[in-house]
Every structure is written in structure tokens, then in C-alpha cells.
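Below: one structure in C-alpha cells.
With one protein chain withheld, the remaining protein chains of the complex are depicted in position.
Letters A, B, C, D and E name the chains as they come in the text, with residue numbers starting at 1 for each one.
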Amino acid sequence: MTANTPAPAAAESEQVRSDGRKPDELRPVTVTRHWSAHAEGSALIEFGGTKVLCTASVESSVPRWLKGRGTGWVTAEYAMLPRATNTRSGRESVKGKIGGRTHEISRLIGRSLRTVVDTSALGEIMITLDCDVLQADGGTRTAAITGAYVALVDAVEWARQEGLVRKSATVLTDSVSAVSVGILKDGTPVLDLPYAEDSTAETDMNVVVTGSGDFVEVQGTAEGVAFTRKELNTLLDLAVDGAEQLAVKQAEVLAE
Amino acid sequence: MTANTPAPAAAESEQVRSDGRKPDELRPVTVTRHWSAHAEGSALIEFGGTKVLCTASVESSVPRWLKGRGTGWVTAEYAMLPRATNTRSGRESVKGKIGGRTHEISRLIGRSLRTVVDTSALGEIMITLDCDVLQADGGTRTAAITGAYVALVDAVEWARQEGLVRKSATVLTDSVSAVSVGILKDGTPVLDLPYAEDSTAETDMNVVVTGSGDFVEVQGTAEGVAFTRKELNTLLDLAVDGAEQLAVKQAEVLAE
Amino acid sequence: MTANTPAPAAAESEQVRSDGRKPDELRPVTVTRHWSAHAEGSALIEFGGTKVLCTASVESSVPRWLKGRGTGWVTAEYAMLPRATNTRSGRESVKGKIGGRTHEISRLIGRSLRTVVDTSALGEIMITLDCDVLQADGGTRTAAITGAYVALVDAVEWARQEGLVRKSATVLTDSVSAVSVGILKDGTPVLDLPYAEDSTAETDMNVVVTGSGDFVEVQGTAEGVAFTRKELNTLLDLAVDGAEQLAVKQAEVLAE
Amino acid sequence: MTANTPAPAAAESEQVRSDGRKPDELRPVTVTRHWSAHAEGSALIEFGGTKVLCTASVESSVPRWLKGRGTGWVTAEYAMLPRATNTRSGRESVKGKIGGRTHEISRLIGRSLRTVVDTSALGEIMITLDCDVLQADGGTRTAAITGAYVALVDAVEWARQEGLVRKSATVLTDSVSAVSVGILKDGTPVLDLPYAEDSTAETDMNVVVTGSGDFVEVQGTAEGVAFTRKELNTLLDLAVDGAEQLAVKQAEVLAE
Amino acid sequence: MTANTPAPAAAESEQVRSDGRKPDELRPVTVTRHWSAHAEGSALIEFGGTKVLCTASVESSVPRWLKGRGTGWVTAEYAMLPRATNTRSGRESVKGKIGGRTHEISRLIGRSLRTVVDTSALGEIMITLDCDVLQADGGTRTAAITGAYVALVDAVEWARQEGLVRKSATVLTDSVSAVSVGILKDGTPVLDLPYAEDSTAETDMNVVVTGSGDFVEVQGTAEGVAFTRKELNTLLDLAVDGAEQLAVKQAEVLAE
Partner (left out) sequence: MTANTPAPAAAESEQVRSDGRKPDELRPVTVTRHWSAHAEGSALIEFGGTKVLCTASVESSVPRWLKGRGTGWVTAEYAMLPRATNTRSGRESVKGKIGGRTHEISRLIGRSLRTVVDTSALGEIMITLDCDVLQADGGTRTAAITGAYVALVDAVEWARQEGLVRKSATVLTDSVSAVSVGILKDGTPVLDLPYAEDSTAETDMNVVVTGSGDFVEVQGTAEGVAFTRKELNTLLDLAVDGAEQLAVKQAEVLAE
């Protein structure tokens, strides 16, 4: 972990974050595998106060545009319970339409997982990852991706047991996890931002990384002030280290 | 508990239900109060495999049609996660409209809670009960009502602490809980039906009962064969007994 | 009619309702059979000032989920003209969504009728009952069920004539009708509430009853104060008597 | 009636329409004024088998864009019951959107009535004309306009009685009615087409005419073959004559 | 041009319109054929400041209700960019529904083009004309029809080259164009109204005319005062002349 070189004691005391973490420290991560009695794969993942229920549902039919090609599909839907946040927000089902943010994150999750799936090895089945945020405290999309991967592994295994997927097929080509990084108002680059930091950060970046350490998605956004190439590099260092720790956690949980 | 007279051993062995319960026995009930870090009141309630997250959100404004009357409002929204059930069902937010069943249950929960609330004692605030089914195994609406009452009590107390409700005002005039009862295919009347029983029952009834044992709602539906006055009476006996046990549970949880 | 025991003259004068009826008296009921020139079955039913046009449409295809099972379906859609009520309410088509109340009643009507239909005897046809309230004065859903049954009988007969249903098949296993009952503010239990009574009643109950006197639906709702088991029993007595009179009326109309 | 020059007996026998009418003859017209117990004005109008219920609702507020100008508004909504026609069509409320035809006709009715209303004399009130087709047999939009005018007259009078409109104000500057005309497949120009003729006509035209005989709307559409200037003139002759008869009918009904 | 008899010099000077045109004069018309790199046919048409992009898309499948009949279909969709007009109007996609005006014009364009198409000669293909108003200054629907015809001709030719339409088949039976005419506030009847005139005109009429000079659609609307038969005749004269000039323009463009 290259970015982890401990700062000298004096400097460190200045960098302490509102929740006492070091800049390059993740919040406590817990993954409750097999949370759901019904889904083919599932995980309740927690990044500190953020709790996301990820279920993987296997259906033996693919979207119309894929029919007859002998290849499968993986898709995702992200949503938040109305009171997952500090202030209640109206239900999208009641409003009758899905907001832009919801759409964006659903697409991000689906794309991220598909990068590590060989859909042709999957056969004509569809796996839907539902990521429902039960409680939000920043980093809901990164927790969702990280948890959804665990649910996906179990769903693929289930499909294999059921004979829907060939015994020997390599469906998953790698693992995938995600973290947020950002630059706080005072200029400090930090890893895994809770809501309090995220809502005031100058720059916000979500990075999706494979188990081998390559990038699947890099989405950096300046919230007020544009960021320099140097800042971007520091953020990427933090992200790669964080994702590495999450990959270890995923492996541990899946080894149980 | 009048309907509880134990049947003779022989008969009893015949009546054993798929999950081993007696006809007049509730499934294990657990209530996790203060589940949410954000909501003013909350409870995760479980009736066996049915798990419903109930949050109560207090807003200091009422619907337009109530403005300026000095009286409050209590409303509810019920929803199910897509994979709460055995087979994934499409999200209502994605479909762009709320189904009839969802509408019906949301209205039932709101009405049931309002019966034990003196909205004029509440002042001009609105409390929204969000009841989200995380996992479904029959009786989701009755669990929702029973759990929402617990969340509501805490939200009213929060509003009192915040000075939104007068110290001395009696907002809640009674407690309220709900159970399902039904007549199985073989004619046995039973209490608290899991999905396996519910989906094949001849008659299905949801009963909402106050702490004092009176009825708030009685909704009985013949699914195939109409039911007699005598059967209706037996079902009401079972329901009143079940609701009494739930009221005891609610009181215990709120006394903690 | 057990609940009909005439009260002593003195008491009776106290119980007289706003429209002069006795507590256990229905409003005048008229049924205009074959109202529509197009529908396979139709009836314009009036319960006092409530006027509901019920049409039954036969289509030779069933919903997708029923295809290939050799069995039919009966469904219903309820709606109100915008100025059926005292104050104009916006059209649901203009709003772009159906309200919860509309959904709830449509489902109730469909379920009620299906209880007396042997859908397997129907063959693969679908009968849709459209119940449009032209003028509303309380009891629109009960009038709709009662009128829809008449339209349904004619549609089934039409289908038989057309050879869509076997000559000898018993499609309708019983008749069905519905009434509202309730407890007025002064505590009087009454039958068939017009809007003026319905909007101020303490308890409101809709009861759907077969020709044989058994229950298809019992939906009782406390609007303010919960109701006791004793009150429930009185209301059920009133409802069964009212439904019996409606069954007689249906038989008369169908015998013409 | 200039276009009415009787054809020689022989020719006439050839021109007889499917319902036995002469080319320039209206179907029987009946208007049931005050049909609704609730609306401020109402009329059930019948053009042969076409039955349209027209209600006029007065509201003491105008659309936002008119507020504060001291002027009123008249608008209309047209709709068809699902089984008004020979084949059931899906409800627009269920589909969640209004079709183009419905939109078009609603706008036509509103525009037609506003031409004879001095909205500045109306004060800040809005009158909504709901025209619901209970049974359709061609000419539903022309029946709707003709009936809506009757309902509008009564609603304006009601508003005057209520003091919402000045006693002396001339709100209605003329009367208005509408008829359809068209050219049959065999080339015969005819007045007031029932569905059987309308669905096969070469040209279809709806004409809205004031009591003084001027045009409010002329909407002619070639369904297959374009029409000549001469044909247009013949159709306009027929329309003006038909509208004159309807104006007489309106006056009679309003004089009762 | 029969209605074109020049007025005496004196009168003429009085009739000069805000943009200096004579009453019977079209605005400059330009047609940029083959504007789109993708569509099978396309034209950017300008009537003065009104600019409409018309594309014709050929799809080798017809709407469900036409399947298997061996006949094709031509349809149209009209829309306006949000800032095509002087004041920005909200997007219909964002609102989630199409307005009545948009619906009405889309239907008009489709109907107008179908009058000159022999859909049975087309085979089972569908041609969609998209008419998007990039800038609006009155007469957008008439420009759309006139430009869509050009795009349609090219799309039909493309389909013929592709072998989708028989070499010898006469698909287009005539040409079609459209103009607006109206009566200004001062009583002057004029041709081709820009927004400034259109928004204050007493009467507004859109006329769709074939190359042979017959009528496809005549839609005249009194905006305030009803119009007389004589005025209608003058307007029709102006329209026929204007359409004749447009037909010449179309022929020139298609001859290039």
C-alpha cells in the first residue's frame, strides 16, 4: 500500500477526520452473506453507517434484444428507501418516475459487474442485482458494487448447481470492488467519505477496481473548484489501496 | 383467550401446520426498535420469515388540504423490495406506477394508525410511516401495522421533546396491532398465515385490533368458496387472541 | 329478516333517517337491463341517487398469464365521472394515474364476481365488467357489484349462444350482491348509507353476499372510533337482510 | 334550407341511407336538461344512438396563468366510456395517458364554446364542461358541443343567481351547435353520419356554427380521396342547415 | 392565381403587412434536401423564420394491427425544441406526457401524407416522418407537411432501390403541401402568417392541398369572432394559390 506511509505524529494530529479516521483509512466494513431467504445470492453490506441490501436474482430468460444468441446478461437496479437519508425523500414509485441519480447509479453498477463477467459463458440467463440502500451515510454506490459482487458469485454458483451454467465454464474473470475518494474543503485527499465529508468536499471520485488492480470506472467530479492532474493522481493512489482492502474482505467472506 | 382451548391429543396431531404450529399460534415475533440512525421513530419487525422495516418521519408541514386547521396528519406508504418474494417482481418505480395492492395496503396502514391518533392534539405536523418489506413470507401488511405503531410512538415522543407537540397532549389514544387469519383448504381456521398457507387458503382475513380489543378494520375475503357466519366468528376469535399477544409484545418493546 | 323486528312507535320516530328511511331499509333500487346497444351484457343500476352503468364485454382472449390453460377470466374496472360527485374531481386519465380508491374498488368487484364464476367452465374467454359511476350518492361499489352481476349473467348467456361456452356448462355457481352498512354518529346501525350518512358515520362496512347467504367479502372500517364485536354482529345482520332483498331484485330483473 | 331541393322520386329511392334517412336529414335529437343532481348545468344529449352526458361545473378560481386579470375561463374535457363503442377499448386512466383523439376533441369543444362566451363578463370563475360519451354511434363530438352549450347556459345562470356574475352582464353572445357532414363511398354528400357511414366515408367534416349562422370551426378531412371545392361547398350547405335545426332544438329545451 | 387580382396602388399601400409582404404572398421558402446523413429521406424546410427538420425513416415492420395484410403504413411525429419559440417551454419528455397540440399536429401530418400514398403498393414497411421544429415563427405544421412530403419521396425511392417496394409500383399518387391563411384583426385575409400575425388573427385556417388542387384537410378556427361563408371562400382562394406555389417548389427541389 504505497500511499500509506504514515505521516509524522504532528502532521497526523492535524489530519484527523471528523470520525477519527486517517485519510487513507476505510470505515469498518461488514458483509452478511446469504441475508435473503429467497434470492439466489445476497449480501447485506455495511460501510460504516451505510447499509445496502444486495440480492442477485437468476431468471432463465434474457432481454428481447439478446434472445437466441446463447449469451446471458447481468443488470442492476439501485434504489434508496425513502428514509434511508437524514431527511425523508419522496418515493420514486409514487412520483411515477426514476430520478437521474438513481438511473446513473443503476447503470454504473451493472456496467461494473459485467466487466468481470463472461456473459457468453453464462448461457441464456439473466442475473439482476438489486441494491437497495436501507441506510445511507455516503458511499452507497461503492458499497453497492462491492456487495453486489458477493451476491453475484453466489448466484452464478447456484446457476451452476442447477445446471443452468456449464460446470467448467469460467463465468467470473476477476473480482470487482469500489471506493469513493475525495478532496476535503481544507485540501486533504481522503478515502471512503461519509455523508458529512461528501457533502462539503471539493472533489468527489468513485473508482471501480478489479481484483488485479486495474480500473473499470473512474468518475471524478469537481464540485466547486477544478482539480489538478497531481490531485487526481493522489486520489487514484488512495482508491487503489482502498479497493485492495475490499477485495481481501470479499475473498474472506466468500471463503466462509 | 377463548379460542385457545387445547384440542385433544389425537385431533391435535392432525392439525399440525406445515411449520409445526398449532392453529391458534403466532409465528415468533421480534421487534428491533430504533433500527434507523436517521428516522424519528423506527422498528424492524419480524413475523417469522416476514421482515418489515418501519420508519416514522416527522415533517413540520401538513398536506395542503389541512393547512391552517391546527391539526396534524398521519399517513403511510407500503412497498416491497423486488426480491422480497420468492420470485423477483419488477420495481414500481421502474414501471412508473404503483400497483393496486400496494395502494390498498398503504391506505389500510394509514387508516389503522389514525384511528388511535388524536390528530388535533398533534398540531400541524405530518408523520409518514414508511413500511418497506425486506423479506416476505405472508402477513406483510399485518406486520407493517404492528411495527409502524412502535415507530409512531417514538416519533410522537420525539416531536414532544422537540416542542412540536404539547407536553400534556394525549396524542395516542390506544395501541393498535394486526394479524391475519384464514381457513385452510382442509377447512381448518388458523392464525398468522405464512405464504405457503396464505396462497392456498379458502378464506383470508386481516384484522386490525386496538389494545382495548375493539376492531379498527376487518377485511375478510373468500378466495374460492364463500364463508359462513360461523366461520367468520371463529376467525374473529382467533384474530382477537393473536392481536392481544401482539399488543403485549409492543408494550414490552416500548417499555425497554 | 331477523334484524327487522319493528321498534316501538316512539323509538322509531327517533330513529328516522335524513331521508325518512328506517335503519334496516334499502333505498329504492332500479335496474335497467340491456341499457347498452353494444355490450354483451349491461345494466344501469340505481340505489337512490347513486347511478352506475355496468357493462360486460366478452373478449375471446385471456391475459397472458392464463394462456393455454383452457380457463377463462373475469375482471372489473370501476371509475367515476368527474362530476358524479358534489364537487368536480380531476379525471384520472388527465392526471395520468389511477387513485388508490379506484384500484381498490376495481379489485373488490372483480374478486366478488369471480367467487360465483367457475372460470374453468368458461373456456378461454375474458369478461370485463366496466362499472362507471354516472352519479354518486354513497354505496357506489355495492351498487356496482349488484349491477355487474346482472350484466355478467347476460354476457355469459351471450357467450353460450355464440358457442364460446359449452351449452351445458354451469358457469355461474350462485348469485352475488353487495350492500353497505354503518354506524351513524349517534350510534344507530343502518343499512345502505347515502353520502350524507356515509361521510359522517363512525363505522363503515361493505358486505358482499352470495345468493345462499354466505360471505364473499366483509370490509369493515372504523372511521374514528373502533367498533365492538357486538356492533359488528348487528351490522352483519343488517347486511345479510339487505343483500337478500337485492338478490330477489336481481332474480326479478333477470326473469323478465 | 337551400341544399334541400327534393330530388325526383326515382333518384330519391336510390339515395335512401342505411337508416332510411334522406341525405339532409338529422337523426332524432333529444336533450334531457338537468340530468345531473350535482352539476351546476347538465344535459344528456342523444343524436340517434349517440348519447353524451354533458355537465358544467363552476369553480371560483381560474387557471394560474389567468389569475388577477378579472376574467374567467371555459374549458372542456371529452372522454368515452370503455364500452361506449362496439368493441371495448382500454381506459385512458389505466394506460396512464390520454390519446391524441381525446385531446383533440376536448380542445375543439373548449374553443367552440369560448367563441360565444365573453370571458371578461364572467369574472374570475372557471366553467368546466365534461362531455362523457355513454354510447357512441358517430358524431360524438358534435353532440358534445351541442349538449355542452345547454349545460353552459344553465351554469352561467346559476353563477348569476349565486352573485358570481353580475346581473346585467352579457356572458353568452350567441348560441353554438355542431354537426357532422360527409361524402359517402358512392359520392353522396350527407348530414349527421352514424358510425356505419362515418367509418366508410370518403370525406368527413365537422362544422361548428353559431346561432347567427357563422362558422366557429370547419374541420374537413379526406379519408381516402381528396375533395373538390364544389364538394366542400355542398357539405357546408348541409352543415349550415343541420346546425340551424339544432339551434332551434337548443332554444326549445332552454325555454322549458 | 385567381384571387391575385392586384389591388389599386392606394389600397395596396394600406394592406402592407408587418414584414412588408402583400396579403397573398408567401414568405421565402427554402428546402435543403438530404440534410441528414442517416435518414432514408430528409429535408430542412424554412418558411421565413420557421425551420423544420423532416426526416423519413423506413422500418421493415408495420404496427401490430397491420401485420400480415401485405400493406404498409406512413405515420408522423411532430415536436418542437424547447427554445424554438420566443419563450422557452418545458420539454414534453421531462413532463412525461405529450400535449394536445403536439398530438393533434402529429396526427394531421400523418393523415395528410397518407392521402397521397397507396399503402397497399408499399408492402409491409412503415415510414415514420419526424418533423422537429428547430425554430418557430408561425406555420410550423404547414411547413412540416410540405417538407415531409419531400423526405417521403426520397424514402420511398430508397425503399424501391433496396427492393422493399416493387420497381413498378405507384406508391405516391399525388404530391401534397400545406399553407396557413387567416383574417387579421383589421379584417384583411392573408396568406402564410408569421407568429406576430397568427397570435392576433381573428380566424386561423390551415389548408392541406394536393398537387391537383383538391383538399386533403381544411381546418378553420375562429379565435374570437365567427367567420362568414364569404370570408371562408376568400381564405380558400388564398390557400389554393399558396399551395400551388409550394407544389412548384417541391417539384423543383425533387428535380435536382
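Here is the rule we use: a residue touches a chain if its C-beta (ideal position, glycine included) is under 8 Å from a C-beta of that chain, and two chains touch if they have at least 3 such contacts.
Note that the coordinates shown come from a computational prediction; the quantities given were computed from them, not determined experimentally.
Here the missing chain is touched by one residue of E:V31, E:V62, E:I98 or E:A226, and it is E:I98. Considering A:G20, A:G68, A:G187 or A:G224, the position touching the chain not shown turns out to be A:G224 (whole complex). Only one residue from A:S36, A:S93 or A:S106 touches the chain missing from this view: A:S106. Although one chain is not displayed, chain A still touches it through residues 97-101, 103-104, 106-107, 111, 115, 174, 205, 209-210, 212, 214-222, 224-229, 232, 236, 240.
Mapped onto chain E, contacts with the missing chain fall at residues 36-39, 42, 49, 53, 55, 57, 59, 77, 79, 81-86, 88, 91-98, 102, 128, 130, 132, 134-135, 137.
Simple rule for what comes next: only the chains that are shown with their structure count from here on.
Chains touching both chain A and chain E: none.
Between chain C and chain D, the least number of touch steps comes to 1. Two copies of one chain, chain D and chain E, form a contact in which over half of the residue numbers belong to both partners.
Averaged C-alpha coordinates put the centre of chain A at 34 Å from the centre of chain B. Centres computed as Cα averages put chain A at a distance of 52 Å from chain C.
Counting partner chains per residue, chain C shows two or more touched chains at residues 96-98. If each chain is drawn as a node and touching chains are joined, the picture is a simple open line.
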